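Written out below as structure tokens is the structure these notes cover.
Partial complex: the chains shown occupy the same locations as in the complete assembly.
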Amino acid sequence: MTVSPIVLLTDFGYKDGYAGVLKGVILGVNPHARILDLSHGIPPQDLVRASFLLTSSVSYFPRSSIFLVVVDPGVGTSRKPLLVKAGEYFFIGPDNGVLSAAVKQLGNARIFQLNHPEYFLDSVSFTFHGRDIFAPVAGHLSLGVSPQELGEPCTGMESLDIPRPVKTDQGLDLRILFVDTFGNLILNLTEEQFSQWKRSGCCIHIQGKKRTYKIQTICSSSKVAAPGVVLVIRRRGMLPQLTPQVAF
Amino acid sequence: MTVSPIVLLTDFGYKDGYAGVLKGVILGVNPHARILDLSHGIPPQDLVRASFLLTSSVSYFPRSSIFLVVVDPGVGTSRKPLLVKAGEYFFIGPDNGVLSAAVKQLGNARIFQLNHPEYFLDSVSFTFHGRDIFAPVAGHLSLGVSPQELGEPCTGMESLDIPRPVKTDQGLDLRILFVDTFGNLILNLTEEQFSQWKRSGCCIHIQGKKRTYKIQTICSSSKVAAPGVVLVIRRRGMLPQLTPQVAF
């Protein structure tokens, strides 16, 4: 039998060992757990970036994968701890909107509030629910404990408020959601909006610190839900300069 | 049968592949080894930080876990290579104090000097004992080779000299051991000292670069041995400012 992988996505960084501790807790519950790092490099508390990364990655993982998503600025407040089944995947994390785009994309969501402390660590802190609640629940889920045993069905979950493109006299006013390792710019533009843009033949300008860049071509990452158009701009060499590049 | 996990804690960083090489060596000895990263982001040669991270994390890992701790500024000198059993855990690393706080916390220590080169790599360099000595020994231990076969019992080990709080007319003079990814400050204050401080009702000031911050409340990480009180202060957004926060 194949064990469902547990996929970790956090803003814990790589200096402090917090992500390592999650793995220790999971193994303590399920010694045969299969644990994968999606990323621990989300900027602290950056829900938009985590949401985008999750949404654009989930379909590349095997069905029944368990995504443990801990970007949790509200830890210690009344925000709910959730387990969600959507499509063929499971998601565990705080109810702060970070899960909503991926869940909406997959559809067929069943939402559970984690309120059975017998599946938590014995002592639950106010500051580290990833370790004390979410990781042990992921371990138990991977052992075959059902969502119904781990929590109580509930309806609705928080969703993120991601800025939408604004139509102006000059065209679309876009936001750069973030810049990736390679210098690619991730924009708040949907696939549909992108298709319209291509048809209408208009152009995009990027307002840089020193000058405005006219972008010739953008590309869209095929599997990415809204928002998620990727503008391919690579910093070449050490030049502090952006170079547009044709792609896709 | 469950394999004991081998948990890696180093200052190797993520650029150079040194941590990856440890894993290759371990798998070469035990193809079924279970390898986990605790962290490779310890600042180079920062024994205090590695010691704190190890001490505060160890109890979250399954019993019989093997901690491979390589923060080793004295590599190539006469410092001893050690294997320590303490509590239900194993520790492998240099005798430079990095293991002492965790071992002391767990108690019941049995210390072995690694002096059986038949369990090392064939060629041992002067500069990378993590790869040539510690990793293969961890692999053999995970295969079931006993500590007695891997080394020779010895008494005593180095311990770290961590600055203690100093009483002054104004109260306690504390040190910030380090600042974590989230901006939390880790102080050289023990649980007991923290409890006394709470009872006596005195206050803490943090001497910042530009001004002094008066701290209203601090929190203590429940499982952390001395030193290890965590002062929760989060940098919010991009403001170069510290904001006290109630926690725990």
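Letters A and B mark the chains in the order given here, with residues in each chain numbered from 1 onward.
We take it that a contact is a pair of C-beta atoms (placed from the backbone, for glycine too) under 8 Å apart; a residue touches a chain by one contact, two chains touch by 3 or more.
Please read all numbers here as calculations on a predicted model, not as lab measurements.
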Given the 2 placed subunits, let me have the overall number of copies in this structure's complex.
3
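Simple rule for what comes next: only the chains that are shown with their structure count from here on.
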Could you work out the angle of the rotation that brings the CA atoms of chain A onto the matching CA atoms of chain B, rounded to the nearest 5 degrees?
120
Chain B to chain A touching residues, read off their complex:
2, 5, 7, 9, 14, 34, 36-43, 53, 56-57, 60-62, 65, 180-183, 219, 221-222, 232, 247-248
Of all residues in chain A, which touch chain B in the complex?
11-21, 23-25, 27-28, 31-32, 35, 44, 76, 123, 125-127, 131
